[in-house]
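Missing here is one protein chain; the remaining ones are kept as they sit in the complex.
Order of writing sets the chain letters: A, B and C. Residues in each chain are counted from 1.
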Amino acid sequence: MYTTNISVSGQLIDSGLLLQVFDSVANLGGEFKILQTEFGKTKAEKGRAIIQVGADTCEGLDKILSRVKELGAEVLDGKNVQLAIVEQDGVCPDGFYASTNIETYVCLDGQWVPVDDIEMDCAIVVDTRKRTARCCPIARVVRGQHVVVGASGIRVASMASARATEVFSFMGSDVSSERPKALIVEQVASEMKEVRNRGGKILVIAGPAVVHTGAGCHLSRLIDAGYVNLLYAGNAVATHDVEWALLGTSLGVRLDDGTSAPMGHTHHLRAINAIRKAGGLKPAVKQGVLTKGVMHSLITNDVPYVLAGSIRDDGPLPDVITDAVEAQDAMRKNLKGVEIALMLSTMLHAIATGNLLPARVKTICVDINPAVVTKLADRGTFQAIGIVSDVEWFLKELAGYLAAD
Amino acid sequence: MYTTNISVSGQLIDSGLLLQVFDSVANLGGEFKILQTEFGKTKAEKGRAIIQVGADTCEGLDKILSRVKELGAEVLDGKNVQLAIVEQDGVCPDGFYASTNIETYVCLDGQWVPVDDIEMDCAIVVDTRKRTARCCPIARVVRGQHVVVGASGIRVASMASARATEVFSFMGSDVSSERPKALIVEQVASEMKEVRNRGGKILVIAGPAVVHTGAGCHLSRLIDAGYVNLLYAGNAVATHDVEWALLGTSLGVRLDDGTSAPMGHTHHLRAINAIRKAGGLKPAVKQGVLTKGVMHSLITNDVPYVLAGSIRDDGPLPDVITDAVEAQDAMRKNLKGVEIALMLSTMLHAIATGNLLPARVKTICVDINPAVVTKLADRGTFQAIGIVSDVEWFLKELAGYLAAD
Amino acid sequence: MYTTNISVSGQLIDSGLLLQVFDSVANLGGEFKILQTEFGKTKAEKGRAIIQVGADTCEGLDKILSRVKELGAEVLDGKNVQLAIVEQDGVCPDGFYASTNIETYVCLDGQWVPVDDIEMDCAIVVDTRKRTARCCPIARVVRGQHVVVGASGIRVASMASARATEVFSFMGSDVSSERPKALIVEQVASEMKEVRNRGGKILVIAGPAVVHTGAGCHLSRLIDAGYVNLLYAGNAVATHDVEWALLGTSLGVRLDDGTSAPMGHTHHLRAINAIRKAGGLKPAVKQGVLTKGVMHSLITNDVPYVLAGSIRDDGPLPDVITDAVEAQDAMRKNLKGVEIALMLSTMLHAIATGNLLPARVKTICVDINPAVVTKLADRGTFQAIGIVSDVEWFLKELAGYLAAD
Partner (left out) sequence: MYTTNISVSGQLIDSGLLLQVFDSVANLGGEFKILQTEFGKTKAEKGRAIIQVGADTCEGLDKILSRVKELGAEVLDGKNVQLAIVEQDGVCPDGFYASTNIETYVCLDGQWVPVDDIEMDCAIVVDTRKRTARCCPIARVVRGQHVVVGASGIRVASMASARATEVFSFMGSDVSSERPKALIVEQVASEMKEVRNRGGKILVIAGPAVVHTGAGCHLSRLIDAGYVNLLYAGNAVATHDVEWALLGTSLGVRLDDGTSAPMGHTHHLRAINAIRKAGGLKPAVKQGVLTKGVMHSLITNDVPYVLAGSIRDDGPLPDVITDAVEAQDAMRKNLKGVEIALMLSTMLHAIATGNLLPARVKTICVDINPAVVTKLADRGTFQAIGIVSDVEWFLKELAGYLAAD
């Protein structure tokens, strides 16, 4: 749904003006909502109404706007987008427009051009010759580029349409552990099946609790069954997964019986060292050093992954991208076609990925801590649906639906 | 393990005194631990050692103490217990001894008498003629009774022995969601089997999340399979369970599809009213009004339950004991023979029950909120093992082990 | 703002019917909002619009409704209230209307009668002779009374007007510790001053953390300065307050230096016993046993208090009302005139009090745990404003504003 606001002034009631506007919108298949009305005290006095009009396509909306302009309505956002030139690499012009994560169009010479690479908190760079536009992080704008400034000539799809999809709608925005979650897992599973069947991509963002709780095996089953097309994580997930594959423990706790291994607190360092020795995770798989686990499943199934570094990392593994800006770029590169993002017990990576995702991506955040979902939404990933639950059993149930033998 | 401290003074090293003490203890099957030593600067100077000695039984410890007294050691806690008379109903003498929840003995005329009805924060009432002792809440002491005062002549089993049992030991005291919980559920299940096989009782304390998450059916399966011998809960659990049985919802949310029922927020009031009309839960079952759910399972399986009231209750149901002191008494009445207490998603009832339980009861507290377990332990129920997880899946897994068809 | 919905059907556009309705509402000082419109495909086809109309008073709304009825609109909620007779004490008729905590009117023989004792989750009992109505808990309805059933003839003030008041509006509904709280305390202080100056009542609901953190002295200062007109708490608050007054500790921790007292875990029992011996808190003050603390301040300033019992209580103190239903009644009795409810670090008592409060009472909930505010709102006390912060410093700051020497 694309919407914009129009203003209608005059003798609203007697003249029938308002009704003509409603009529035109309805005739053209559009919708309208009266946002504000100031009727005159007498019928003769002038009044003013602000009306939101919407249509399913940008083009449909254009038609409606043309018609109501003829009737005398003023279109409140109908101007061309304003551009300014970047004078210094990585620095935007003052007053640059900061993008949201919702589908956006900019008006170039009277035409609505869709913005590519939708991502929140970016500048919009316009190629005036090719008549294209795309989101670009501040640090990546280059001298001489045209960047959108101001607020006119920009149209953003309404939030409502970005959010609610039939299947997901019943979960609402509730962040609560006190709801029946078995139903929700079933819904997520059926959504994942659909996405896979139509060739969409599923992104998993995982935190170390996935491995610590022994749920790595369920994630591996999902990978083997083709339900993970992309994985984002940090050094810790891969390290403890390797620790388990090589030494049977995660953070020193044996996953087969829950006991602590003697000197287990050093195991992750030995795991890191073994992979560094092999030259990385892929060589380790090739050399037969790494023979099981989540990373092994990803590599043997050719599923791309991004391991992003953090200042709390030990090691790190050679596969980790230690530079935060480079890691963000690597994550951006793979997002085309992603339809579902499954965030599993990680606040840092969930928020970081949420920052890069268009709002149209169905985003499910599973965490035992309700604050993670709240923070994620507060930071702009409003479309995230929170499941406050135990990731171990979430993955077990999900794999039960999708990867039963 | 019963322990007490002794003091050995003199020329510890040259005289061989210390070694004689160690020797005697070891010969009598006891254990010792040197708590503190002050050796003289020269061999000739006198020193002092405080030594903890322990034995498996109170009698064994007595033998050891007799022997080391002959060697010249001083037994630090060996006096008779002191008693004072209650002068006013419900008021203890000044300086009364406040009990712990650990197995305790009091020394009456040189003999160690076990204290019955072990419960923390109580007075110990002694029947001097029958030579018996028992824990009694302050509010329940009666004029003329003898109550233990001071600290001498009291022996408490060491905490260590109260806590660690083989099966449970691997869980340690860790309160964390980042551990493999599937293993833990398996252990709990096998412990419950053993307890049932040897005729021990299993107490379940349940909070409303059990019903809200749709896990009531798993709890019913456990009841039907004979794994629940006693249930403590509040008005809310029973109310929402009845709400589900009568109207299909819990707090207005339909448990079969997760959607909200129109006017669902009034459903619990209609459920309460229906049971009030029937005259209580048992009449409602008899009349065919209540035909399923947790309360139905309890009643049809003749499992006793205590529903304790709270100031946040609506209604309440006629079965609820609204007086807090009476409710505590009702809970106390059933505790004999309880070997396992399973606390499911309730802070208030978990702490209240924990207050009444002897520490020897294996206490498992399942909550998605780690603070509940921490609080429980802080309030004296140190033996509680915390499982930070989702109660819905905990019960599903547990019922899978114990009540598979 | 009182609102109701009307339906307008017919040739909406050409006939000018819709505009006439808008016109009438506006002329009578009302407001309208188009909720739904179905215009015909051609101008001649019939359509239907659902319009919400509102006015500042119930009477104003009645005038508007009379006028629009003349124009052909259908008033969707305009019937008389339906009544049924109570046949059994404590049991409502089937289909009884369950109240909300918002100002409510019922239509008796065409007249809108305000409902007294507004409280959520109650029945509405109507005295048909006196033409009065009031909220009544299910357990308190009596055989022969008339109770409202069904949904017609009931008008509830809109939530919006119940919520937003100028002073409080800036806080929004945000529950977050990451906001500047110094500003909020200042606002609360200024609001409390105003309420006191106009003779309104301030209710404080306190949890034991107030005492444990050493903030009892700040609460005493507020009581002494006349800013507390009513206090609700449990046995624990009073017990630890007395423990501090008699023994210098709270839960065994010395409040002057933060160290643990030897045998401190028994101090609260000695405090309880001392007050039981004295015969209660007031006698203890009279006898000179209790000479300081929060309870002492309440008693010497003649501020009424309700101590409500719970199954986790030790003792309890003789002042505690141990029966939950009686305690609720005692709490209800004092609520007339309360304009501010300050909930300090207690989930149980906050929710219990929230259940009894009309939504018009400004409700401020201070807790270090954001879940308390969320739960409070989920349970119907939607008007509560959460301050996620440390109660110790909240009270210190507040007393700094209101009770500086």
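Here is the rule we go by: a residue touches a chain if its C-beta (ideal position, glycine included) is under 8 Å from a C-beta of that chain, and two chains touch if they have at least 3 such contacts.
This one's a predicted model, so the numbers in the text were calculated from it and none came from an experiment.
Asks: For the chain left off this view, which of A:35, A:85 or A:98 is in contact with it?
Replies: Of the listed residues, the one touching the omitted chain is A:98.
Asks: For a quick check of understanding: of C:23, C:241, C:319 or C:397, which residue touches the chain that isn't displayed?
Replies: Residue touching the absent chain, from the options given: C:397.
Asks: In the complete assembly, which of A:66, A:128, A:273 or A:287 touches the absent chain?
Replies: A:273
Asks: Against the chain that's been left off, what residues of chain B make contact? List them.
Replies: 12-13, 16, 18-19, 22-23, 26, 33-34, 37, 39, 43, 176, 370-371, 378
Asks: Can you list, in ascending order, the chain A residues touching the missing chain?
Replies: Per the touch rule, chain A residues meeting the hidden chain are 88, 90-92, 94, 96, 98, 121, 137-139, 265-266, 269, 272-273, 276-277, 308-316, 322-328, 331, 348-349, 351-352, 355, 369, 371, 379-380.
Asks: Could you list which residues of chain C touch the chain missing from the display?
Replies: Interface with the chain not displayed, on the chain C side: 170-171, 177-184, 208-209, 212-214, 251, 253, 255-259, 368, 388-390, 392-393, 396-397.
The criterion applied here is as follows: only the chains that are shown with their structure count from here on.
Asks: Over half of interface residue numbers shared between chain B and chain C means same, under half means different, so which is it?
Replies: same
Asks: So the centre of each chain is just the mean of its C-alpha atoms; given that, what is the distance between chain A and chain C in Å?
Replies: Comparing mean C-alpha positions, chain C is 39 Å from chain A.
Asks: So how far apart, in whole Å, are chain A and chain B when each is placed at the average of its C-alpha atoms?
Replies: A distance of 48 Å separates the two centres.
Asks: On a C-alpha centroid basis, what's the spacing between chain B and chain C, in Å?
Replies: Taking the mean C-alpha position of each chain, the two centres sit 37 Å apart.
Asks: Counting only residues that touch at least two other chains, what does the list for chain A look like?
Replies: Within chain A, no residue contacts more than one other chain.
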